[in-house]
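Only one structure is covered here, and it is reproduced in the block below.
Only one protein chain is missing; all other protein chains are in place.
Read from first to last, the chains carry the letters A, B and C; within each, the first residue is number 1.
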């Protein structure tokens, strides 16, 4: 389905980095759901470049225009069309070196797929800019989940080799505090559990940028309040649906749930999460499996991490190829780029998770459930 | 879509561990493709438990019955229905402890989702047994790819804490040798690049089994011969489609491409893969991105790894809950179980990859292309 | 999606007329729904050829084997795999004339699509036999709807130029009687509102058969008890989903809802259905629109008709072409064929409607709703 994803709640994306506008169509919401446009603006603000040496000098207001599906602050029940204008294009930066394939970028694969007709300006359809409509639509989904008592937050687990504290997957009370703190983090701050680590991270990112280089990191998301029973194996396990969306985010090259790759060297006796009663509720004593057994949520917190590779746009001279002349060449990238996109991608990850989880819950409970008390 | 996956080539799965039969419907193949039933049997044999202390004592012949879509050794172009009989059920093992939720299993989530009507015998729909039809169908896809010069192999990158050599993602010639060797590995052997490591691994698995415990591991897959241009961003990036399928495999809790989580601590200058000409062909000097840029294949080998958690069925006493009486309880699992499923899952991973990649290539080139010279 | 249809409730079909078996996978049912296998057998019996001069001499027992998804008489909540053996193949009838394209059949289009690799025996995948798994699966859906108070019946509105009484779309009480009578009609009888017309119809069908010819007809379906609100415009209007399924049934060449083509010559003042209160319920005074406004059900009975073309298999000499030699030729069809399939198709139409409507209701209300009181 290419630019459309979802079974019961579906998102369709369109746009190119330097075109007129980018946008999305969000389908499958019930009628009568409140839509908080200021919260959408806040989410967009978290994704926004701030021109602060941490990210590209291209700063966009990213006002989200809801063209349909929302009236008087509530969903109408039909598809929500939204657009975000592109304002700060500076395509001339790209013209000169257009046929010099930027290493780590989609330039070559776009040539291979689109035969030279791709919109190569600013990465076109492959730009991180395409995550803006994902954030706008995902934030609407997040609001629906929040009204159901489901909370999502993403923090920077690591960046530039520096680590934040991990989410306390095994300790629901502490995790709830962490999630609340991270979700409340202002757009100007890095989303961290331990704010004391922010300055060192900023310094490391700026240092890489100052050297014309870039850094990667790890984003960790926690979801609280999910009921047991969401996920549709065989193929639409909760992990499958979430990872499908997460790997759509440019730069994500790894996804793991719970202990993830840490499971590989454990024995079953250490990996299993024993069940126990907590009052009337069935819980697990540990949460190594991150709230998912057999591809279905078990009511414990869902926790996952993505590996975000360093931005491929660096200002150092690189070896490459001229696509048209088919000769080896050297490339010195121009333009405005991010030395790090990890911090901007945190809200993207939250939004992708909200979309995937709302879809799975709607498959089970139906569209009408979204509105029910 | 629950038990159906794919855009142009679609697989639908059905069955339960102790039902009459399990099976699948594979749709979207061109007519006239040769189908090698002995190669299907060989793939099934690789997935089969051998009763050798390494895996469950339940050994199934797993003969694959092609009910439709194949005639005179070739596809007819219509959907391929296949079934595999369940023969070695011993459901009585499960009756006694049915309401004691096995930690790490889908027992609780199945209760939550299916309200007690689930087929709980042997894990029902959540059993690793459901991967048998995936292997049968995926092997047919693999044969189609092989006829196009595309080769896939999966080895045990690690098991029980012991490592094999890694796939040489950066060295195409060496990698081709490794892939050929792993693909040719007989069903009786562990799929390893370095066969000298096999005995130690077997010993470690058996040791865990002897202690009533189980082990996990890492499976690594390499795909050679893919053309540049496969993958359908935004949502159907090559990584998204593959990870969706990989996370459907029971026990997989992590997926990473290329350097994967290793990217997080690198700088862009170390992570990027410079392009260069190799004769008329555009290649990358390194292959950290594992043959995928911007979600689209670039013609270099695709390499990915999954984290396989240790089998949750262990014979040690575990804390758990009785679902019906809602009381804390202790559980001593009976039945026949695998101390390790990593080695049996290798061919499952190859099959899942074959299905996902054939789908992406068919979206681009059309159904008829599958048959073309 | 070729052989899979549905959003929340999905059916996948496989098989060929003279292969080993045909079957289906029905996905998206809740757990805990009772499945009445004797009612499935009854539905299969209605579709069965009876060797009575009205239909083909090939009579199949058509026992439905539920391989998964049903246990102890209830759905387990996972996909239902079912197969029906082909027993009465007599493929030799087809070998001689295999390359002589039968007019009105899919022989030529199958050649064009499958390049000679199609299973041509008995029409292969294009045989009316493929409707057997549709009936089995659709009957399960019908049972789910019936438990919700939704009733479906299909009668022979016309056959061989002879008409039955029409469904009284505008008179709910009378229509309810008609639907009950038609639904209760035994497999040995033609499904008619006015049983007095049966003998003349049988005589006309047999007369055509005796002359080596065949007849067509019109099937009319009524659905009672649907709630208002089912249907998902823009693209998944109730008419769109139903017609998609109805046009999958071999031989259907027309579909109309309510007044259908009769609307073309009416004025709006005669076509509109005025609303009025009937106690607390909003109803329409007439029901020209057949219970659907704007693609969404309005709570009134849904009524639609299909045009079923005469069976193309006739025993008269026909002009045709030899596909391989590319020469004009004459054809005298052998084999066992139906002079009429209208009466056998009635239960197919009911089953298709049940599948489509259960899907639309499940999109709106969720999978869990299927089980709720």
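Heads up, the rule we're going with is that contacts are C-beta pairs under 8 Å (C-beta built on N, C-alpha and C of every residue); 3 or more make two chains touch, one makes a residue touch a chain.
Bear in mind the structure is a predicted one, so any value in this text is a computation, not a measurement.
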Omitted-chain contact residue, chosen from A:81, A:212 or A:262: A:81
Residue among C:9, C:64, C:245 or C:353 that touches the chain left out of view: C:245
Among C:35, C:136 or C:308, the residue in touch with the chain that has been omitted: C:308
Interface with the undisplayed chain - residues on chain B: 7-8, 78-79, 233-234, 362-369
Positions on chain C where the hidden chain makes contact: 1-5, 7, 11, 13, 101, 103-110, 112-113, 123, 125-126, 130, 158, 160-161, 208, 213-218, 227-229, 231-237, 239-241, 243-248, 250, 252-269, 271-277, 280, 282, 284-285, 289-290, 292-299, 307-314, 316, 318-321, 323, 326-328, 363-364
Interface with the unshown chain - residue positions in chain A: 1-4, 10, 12-16, 19-23, 25, 27-28, 31-32, 65, 67-69, 71, 74-81, 83, 113-119, 124-125, 371
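The definition used in the following text is that only the chains that are shown with their structure count from here on.
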Geometric centre: closest chain by C-alpha means: B
CA centroid of chain A to CA centroid of chain C, Å: 45
Centroid spacing, where centroids are CA-atom means, of chain B and chain C in whole angstrom: 38
Per-residue overlap in chain C, given as positions that touch at least 2 other chains: 78-79
